[in-house]
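Note that one protein chain of the assembly has been removed; the remaining protein chains are unaltered in position.
Letters are used for the chains, namely A and B, taken in the order the chains are written, and counting of residues starts over at 1 for each.
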């Protein structure tokens, strides 16, 4: 559908992986909050499709993709059922989950930016919408579950910024002397690695000037 | 407007009843939170029209019905004024409110699913949107009022699941050997009764496996 795209089959597979992992993160949060299966299903669906649905409403792709391909509803429901029975085991797989989640982040920011460009939006808007596709569902998950959005918190490792970087790169892909699919694939890999490096080395986004300094002097 | 519909006049009346009762629940929550009349009006409007507006944006019915028929704005404002003066009395009518609310739930899930089908969405999407029409406003009410969404909480009686059941039935109505209006009406009655039975007998949605078990063993 959009020209800037990596291998379509691979993109679809990665999109489904991202959808599934985002959905699991939604239903796991519901388990931690002691919600019932309705809360698990709602949070799974919202986390998985929330960002993409808002992107599609903004660019005028109506009905949004998540309401045209029923996989985007079935996958979160399967994730809910799996989490319902196996949340104890899934919680033990936290490291694996973070890796899959990084893959979802990477593929969503690339495909979201590409779709926005394809619908005629300018580069600035496309970067904003690519980032929104990647992080919007997680923000909606946290807001619905009455938590502070995880990506705002200063102790969280870089999450949105790798998506911004990936979205910016996608905007320049058509000017690169590279096959578009390959360039998009490499961009996603770059975002994925960036996120894993941030997790591994504890890279964090900067906090406002002097708040930090003041706290540091408080500590000393 | 949509073919799968019960008696149009009756549907309209029930839609207005649902809108009114949902609006009252929004402004009552504002009273409990000690908000002023602005908070009461915003929560009344959001609860009453929130689910339907998102459904209409998703299916491409723009402007949404709530912005075309001004009744959908006047009714929440009337509910706000009534609640402003009579919240003490309305709070005493909690049982009656729950019955009217069940009627709103029933009619919104049926008419929401029917409208989505009529706009060409597939059965899975229509079920999701029918349920969203019925429960979306209440979730938005709770989020705006800084509460956990009531329908997620494990001590709440079945609310979303009767709406899901009703939406699933509506998808099959065109295949039934029954007049569509009558079938839709019966579906709404079924959802209504299901919700009242859940209230009467304390039926609850299942909680994740082993969370429950663990707590039970904790208690013993």
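In this section, contacts are C-beta pairs under 8 Å (C-beta built on N, C-alpha and C of every residue); 3 or more make two chains touch, one makes a residue touch a chain.
Just so it is clear, the model here is predicted, and its values are computed rather than measured.
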item: Hidden partner chain, touching residue among B:143, B:171 or B:205; value: B:143
item: Touching the absent chain when the full complex is considered, from A:37, A:160 or A:173; value: A:160
item: In subunit B, positions touching the absent partner; value: 30-31, 33-40, 42-43, 45, 53, 57, 62-64, 67-68, 70, 73-74, 83-85, 87-88, 143-146
item: Subunit A, residues in touch with the chain not shown (by the definition above); value: 57-60, 119, 121-122, 124-125, 128-129, 139, 143, 146-149, 151-154, 156, 159-161, 204-211
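As a convention for this text, only the chains that are shown with their structure count from here on.
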item: Rotational angle, Cα trace of subunit A fitted to subunit B, multiple of 5°; value: 120
